[in-house]
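With one protein chain withheld, the remaining protein chains of the complex are depicted in position.
Read from first to last, the chains carry the letters A, B and C; within each, the first residue is number 1.
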Amino acid sequence: MPRWPKPAEGSWTEHYPELGTGTVSFHDSVSAEFYELEREAIFKRAWLNVGRIEDLPRKGSYFTKEIHIANASVVVVRGMDDEVRAFHNICRHRGNKLVWNEFPREESQGFCRQFNCKYHGWRYDLEGNCTFVQQEDEFFDLDKADYGLAPVHCEVWNGFVFVNLDREPRQTLREFLGPMITALDEYPFDKMSERYDFEADNNSNWKVFADAFQEYYHVPALHPQQTPIAVRKPGMGVECAHFQIDGPHRMTTTGGARRWNLPPEYQYPVEIATRSGLLGPWDGPTIEPLPAGLNPGGVEPWGISNFQVFPNLEILIYGNWYLVYRYWPTSPSTHHFEAYLAFPPARNVRERVEHECAAVMFKEFALQDAGMLGGTQAALETQVVDGFPLNDQEILVRHFHKAVADWVSA
Amino acid sequence: MLPARFTELEPFAATWCLATERERYATRLAVGIQAMQEFYDAVTPRAEEAMAYLEQFPLDELPEDALNLLHLLYSMIEVSFPVEVWHQPRVPDSGSAAFDSFTEPRP
Amino acid sequence: MSPRYPKPPEGSWTEHFGLDTGPVSYADSISPSFYERERQAIFRRAWLNVGRVEQLPKAGSYFTKELAVLNTSIVVVRGMDDEIRAFHNVCRHRGNKLVWNESPDEETQGFCRQFTCKYHAWRYGLDGSLTFIQQEDEFFDVDKSQLGLVSMHCEVWEGFVFVCAAREPEWSLREFLGPMITALEGYPFDRLTSRFGYRTEVRANWKLFMDAFAEFYHAPVLHSKQSPDKYAVAAREAGYEAPYYAVEGPHRLVSTSGVRFWEMDPGSLKPMEVMTRGGLFGPWDKADLGELPAGVNPGRCKPWGLDSFQLFPNFVILIWGQGWYLTYHYWPTSYNTHVFEGNVYFLPATNVRERIAQEMSAVTFKEFALQDANTLEATQLMLESGYVEKFPLNDQEVLLRHLHKVVGDWVEQHAGVPA
Partner (left out) sequence: MSALLPAEFAEFEEYAAHWCLPTETERFERRMASDMDEMGAFYAAFSARLDEAIEFCDKYPLDELPEDVQRLLQLIHSYVMVSMAVEIFHQPKVVDSADAVLRRVKEPRP
């Protein structure tokens, strides 16, 4: 007997009939040809979140982003007019990579008044204009106005900086995000500027890894240690209170008693000692009022909301802090994983320790996911089995692979 | 290891009397800029005297201690770039670049 | 800023050589299929320098050379008749690699009286003839005279050993080199035998790295930190201008004017340069090489710094006014990687001071090369991104325009010729 009501159709999956209920192939996660299709149809077309406005604190702040699957390196910079712009990180003279430090393949960040090419000293201002050509009169009919940095479409939504590598994006960022995501317009991400950033290079397809974070069905099996052993029971299930789909994006909400409202045997001593843990600080400043878009299912009591923004962004909101994951494909069987936890800045050591405990515990269980999914990838690559059953709690996995397929075939 | 009149350079001999460029370059990347600065400061004031001393021998018949001294001077040249120019062991922005010596005159 | 050196009457070197002045594409440097065409149209047809005769000091001396671009390994050997020959390094019996030590993919060198295959002990003379078959009578109708090592065309010019992989070379080596290069005959390469050799794999197309060494426009910028600030600032403001360029057939030349570092005030010099009397331009005390052939400094630049002779396709000889020379080789290993080899050659030092000045010059050379190599990896990465397709070139970059044009021409001319 479900604890949470299902839609009238009997299941969340049937509530979205276009999803079907049959088995699903993960060929899209092992195929080199499919990866090539994703490169063109998804990563060179969709809006991609590359950072937050807090990553560009002042005029002249910049960071570079390597988008391997799109063969792109992008430099994102806050101009003298406070506008955030993105450019291809390429000097227009001989094609040298413009902004990098020490290792040309690695990302960099910093602050500058202009960009200087290391190779021949061409200079560009923060708006991308070419401002200086070494020995300009040795060139033939060269007009600097023709040699500004190649722009990349860049828009900011609620502090999230997105780029689009298409020549002309088919949708504005807001159109692309759609009503379900833009219903978070009022959520004060900007207040959560204390960040704990992580990265990893994982041996799994980007979708295989994303799948692990859009269902909680695996939690009792892969992460039994999330529950202290005294109260760990075999056969425990997990049920989400609400699922919702909007275009290529999707979300789920959990509900029920907060971990810290359970009896103490449901918490580890360190959680009790720090009043923090897997689900973050128990106390902390409250964000009032939370926008309705955060809990579109009206779940009560509300737990967390997990927004999956197509193609490779996840925003997990815990109320007064949030988590972001990004999955950057680097080959059919590997991806670069980025994650961060963001809290309102600690006002004292106690809050700082609360955040530390949440960040440490996050890593513990993410390591289990990363460790196992290398194995999933290797097994999928045998291609011995092609049809895999997905249950109703895995509806978002089903929808994700369908959305990817739809974009590829569009 | 070194000729008697250069005994005060002995503390550097074990690290820097290296016969090949490969060893000298590897040591440069391994020891840190502080150690190179100390070596540089100690050896450069004696470099002219060392060259004058070594000139009394035919180049291909250097006694062992003199040969060690010559290798020490080669190391002095090796560390001069980190110390005088880069202020760090590596050439800036050369993170993934290498350029390996495969033949050089002996000595 | 008016040019310090006169330009040709056409107004620029680029137009003087009849080259286009528009933006260029580097599609030839990021394409696996173009690389395959280069292998056939260029590397299987041109004469390629694989070393010098000093590497083969006596009868029986040999060295191997891995030529990934030709999918082969060769062994170059001085025979009992003092003749230098090149063979594909493959045993005729079962195809084993004939000459190697420890690791089969590494080059080797040495001295021997004959080559013996490690697998079944077949033996070959230094002239490539098969001299011994283990248990010969177990074979069927075997004729040793038909099973010698497969030779590759090999000729020597001024001590430089060249090979040509064509079945029948279209030119003799001297024809291929042409008058601009052969005018160097008489330069005492044979006396400059004190050699410092360096090698690395560069993650960039071979032409892009040649480009970096085909222009000095980048030098005041990329290498500015190499010099004390006082000199670096002056150099950067002045920019770079070469007094003389020449193009002949597929080959090209740039000369630079001399810089008398040793006459500059010490604030413009590295302390170690002053101490060792050596640096980027070589030992300060010029080596006496006697009268030089007319082919050296053909533009009669004064003061003269160096000549960079760029021999098609992948070989550069840099002759310095101070009496030494450098060679560069760019050996492609894929469309976006190559092995770069740099060799520095001096007169053998006669005393410690000369040797120290040489050491300083060689160390300085490596510092510069390290910067170039990493920058070119960054260029390759971005060109491959494909988001920008056309790039402007200035008149000081005329030689790289020429290189890419010649490469394109050779590939074009060869199109349709069966492999």
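Please note the rule applied: a contact is a pair of C-beta atoms (placed from the backbone, for glycine too) under 8 Å apart; a residue touches a chain by one contact, two chains touch by 3 or more.
Nothing here was measured: the structure is a model prediction, and the numbers come from that model.
One chain is not displayed; in the complete assembly it touches the shown chains A.
Here the missing chain is touched by one residue of A:Thr274, A:Asn295, A:Thr334 or A:Gln393, and it is A:Thr274. Listed residues A:Arg195, A:Arg259 or A:Lys402: the one in touch with the omitted chain is A:Arg195. Taking the complete complex into account, A:Asn348 is the one of A:Thr286, A:Asn348 or A:Thr382 that touches the chain left out. In the full complex, subunit A makes contact with the omitted chain through residues 194-202, 222, 225, 228, 268-270, 273-274, 337, 339-340, 345-350, 352-353, 355-357, 359-361, 363-372, 374-375.
Just so we're on the same page, only the chains that are shown with their structure count from here on.
Viewed as a network of touching protein chains, the structure reduces to a complete graph with every chain in contact with every other.
Comparing the chain pairs A-C and A-B, the larger number of C-beta pairs in contact belongs to A-C.
Per-chain CA centroids place subunit A at a distance of 48 Å from subunit C. With touch defined as above, residues shared between interfaces to two or more other chains in subunit B number as follows: 92-96. Shared contact sites, meaning residues of subunit C that touch two or more other chains, fall at 374-375, 377.
Here subunit C touches subunit B in the complex through residues 194-203, 225-226, 270-272, 275-276, 340, 342, 348-353, 355-356, 358-360, 362-364, 366-367, 369-371, 373-375, 377, going by the rule given at the top.
Within the complex, the subunit A residues that touch subunit B are 100-106, 118. Taken in their complex, subunit B has these residues touching subunit A: 90, 92-96.
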